[in-house]
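All protein chains but one are shown at their positions in the complex.
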Amino acid sequence: MIVHALAALLQTQVPGLPEHRVANIFKPLASPAQSEYEIAVFVIAITTVIFVVVGGLIVFTIVRFRRRPSDDTRQEPPQVYGSNQIEVAWTVIPILIVFVLIGVTARITAGVQNASPPASTVKVTVIGHQWWWEVVYPDFGLTTANEIHVPASPDGKTATYLTLRSMDVIHSFWVPQLSGKTDLIPNRDNFLWIDPKEAGIYLGNCAEYCGTQHANMLLRVIAHPPGDFEKWMAEQQKPAEQNPQMTEAKAMFESLSCINCHTVKGTPAVGKFGPDLTHLMSRETIGAGVLTNTAENLRNWINDPQVAKPGCYMPSMKLTDQELGQVVSYLESLK
Amino acid sequence: MAATSVVPVPPGPMEREWTTPDRGTVGIIFLIVTETALFSIFVVTYLVYIGKSLNGPYPREVLSIPIIASICLLLSSWTVYRAEHALQHNHLDRFKLWWIITILLGGEFLIATGVEWYHLITKEHFTISTNLAGSTFYSLVGLHASHVIVGLTFLLLVLIVTLAGFPIQTQFRRVRFLSWYWHFVDGIWVVVFTVVYIIGR
Partner (left out) sequence: MASIDYPLEHPKIHPREFSFSETLYAWVATVDHKRLGLMYIVSALIFLVIAGIMASVMRIQLAVPNNHFVDPDTFNRLFTMHGTTMVFLVGMPIVAGLSNYLVPLMIGARDMAFPRLNAFGFWIFLFGGLLLYYSYIGGSGLSGAGSAPDVGWFAYAPLTEKAFSRGASSDFWALGVMVSGFGSIASAINVIATTISLRCPGMTLSRMPVFVWVMLVDAWLILVALPPLSAAQIMLLLDRSLGANFFNTQAGGSAVLWQHFFWIFGHPEVYILIFPAFGTLSEIIPIFSRKPIFGRPAMVGAVVAIGFISLGVWAHHMFAVGMTSWSNTFFAASSMLVGVPTGIKIFNWTATMYGGKLRFATPMLFCCGFLLQFLVAGLTGIMLAVAPFDWQLHDSYFVVAHFHFTLIGGLVFGVFAGLYYWFPKATGRMLSEKLGKWHFWLFCIGFNMTFIPLHFAGMLGMPRRIYTYAAGRGWESWNMIASIGVIFQAAGILFFVWNVIQSLRFGERAGDDPWDAWTLEWATTSPPPEYNFEKLPVVRSSRPLWDLKHPQDPDWKFE
């Protein structure tokens, strides 16, 4: 057990990549987020100036024209009904400001939406499910889940081109340091490309309310340093390891209804309803980010997923202790 | 502080005779405005979903143009106008005649819709759940038909009280509002007809 835990612990450390846990939109690390950051700063600057000027005026008025105890209450102040010049002034100036804002918005909007990605791109299709992410690499014939591995792009020459779809309801892809949101909508394809400047793990969330476990539909984008992505890909494309010591546990797993919902490549398990488990142990988390992928967590998850993620669509399989042990040890062999 | 419950009447004469629009007129106009907003959403939905159905039967295979019903409905707009006109000039008998014709024409329209739906549902198996065309067709035409039903109910009500001897001339304003509503229902039909039977096929 301890060995397992240690191994699992080590495993989560293996990528050795820095984790960006605080997803601050003002620390952008990819092109779309960068453009959004620039316009954000610009707009905040303008609105701050407006706030200071107008707010200052209001506060000044409140303080300056408050009634003093010495004032004669029967004496009304001069009755001023308005002034057309002033009216025009404070109509025209905001209009001018708004036009500047519209111009900048138009440029950046078109810039982000219509920019074509760098020539060297990895294509990924991300499919939203209630409450996990299916990740497909069509050019590599690979399907995984929840953690999106992409090449980092320190020189800005490689990008990942995402096609966003949904199997059920609307979800939204949001990894703040890489890009703003784009929804995953059933019956419709949306697109987005990202080029993480630094290798690392970027956290994000599903950002469109999608039902009970919307809160735990977390996103992880793992940007590999140059060269590593290909290594990762090569590992993933292998079928599940055939560990001869595992035949009994494997048979146990395959006799359970897990295989109706999950796929383990190269075995009879070909279900499509839940995440692909072929290389489960290469993932850092389970259940779309609710738990770290440790032996103990995995065991608890399979024992009853409803504890960690109440309402999720994997039922508690009510396994006996022995079955549970075997299934877990089998899953742990899926490197 | 001034403790006045006096009504402030400033000195000096009123500049001019004070009149404001009739409240019933305003009410009915804005009722029609909001109904128009309601219909326009259904119309837009119909237009958006034209040709988007994934399976048949498609409108062009099953819908036939309800020419007679449409003519009836449009005619009824004219007859209700005649009735209103008659009432305005206190020709009660003529009013009743035109009013009954209006009801018959409206009734014929409803019956035709009923027959059409019966045919579509039982023979063509084209229902509200068949496909997008079905959903949009039944909702739009149905919404219009429900307005015809409401209109007819009020028309009938007026007829019944009139036949029972109620002096309907005293309610001329309300009769006029009803006829406006009826014109509106007719006008909507022109739009629905164009969208469903001309563009949509």
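We just call them A and B in the order they show up, numbering each chain from 1.
As a working rule, a residue touches a chain if its C-beta (ideal position, glycine included) is under 8 Å from a C-beta of that chain, and two chains touch if they have at least 3 such contacts.
Being a predicted model, the structure only gives us computed values, none of them experimental.
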Which displayed chains the unshown chain touches: A, B
From A:Gly156, A:Pro186 or A:Pro268, residue that would touch the chain that is not displayed: A:Pro186
Omitted-chain contact residue, chosen from A:Ala207, A:Ala240 or A:Ile286: A:Ala207
Contacting the left-out chain in the complete assembly, out of A:Ala106, A:Ala251 or A:Val270: A:Ala106
Residues from chain B at the interface with the omitted partner, ascending: 1-12, 14-15, 18-24, 26-27, 30-31, 33-35, 37-38, 41-42, 45, 48-49, 52-54, 128-129, 131-132, 134-136, 138-139, 143
Hidden partner interface residues of chain A, rising order: 21-26, 32-33, 35-36, 39-40, 43-44, 47, 50-51, 54-55, 57-59, 61-62, 65-67, 71, 76-83, 86-87, 90-91, 94-95, 98, 101-102, 104-106, 108-110, 112-114, 130, 168-170, 172, 174, 176, 179-183, 185-188, 190-191, 203-215, 218, 310-311
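Convention: only the chains that are shown with their structure count from here on.
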Rounded Å distance, chain A centre to chain B centre (Cα mean): 51
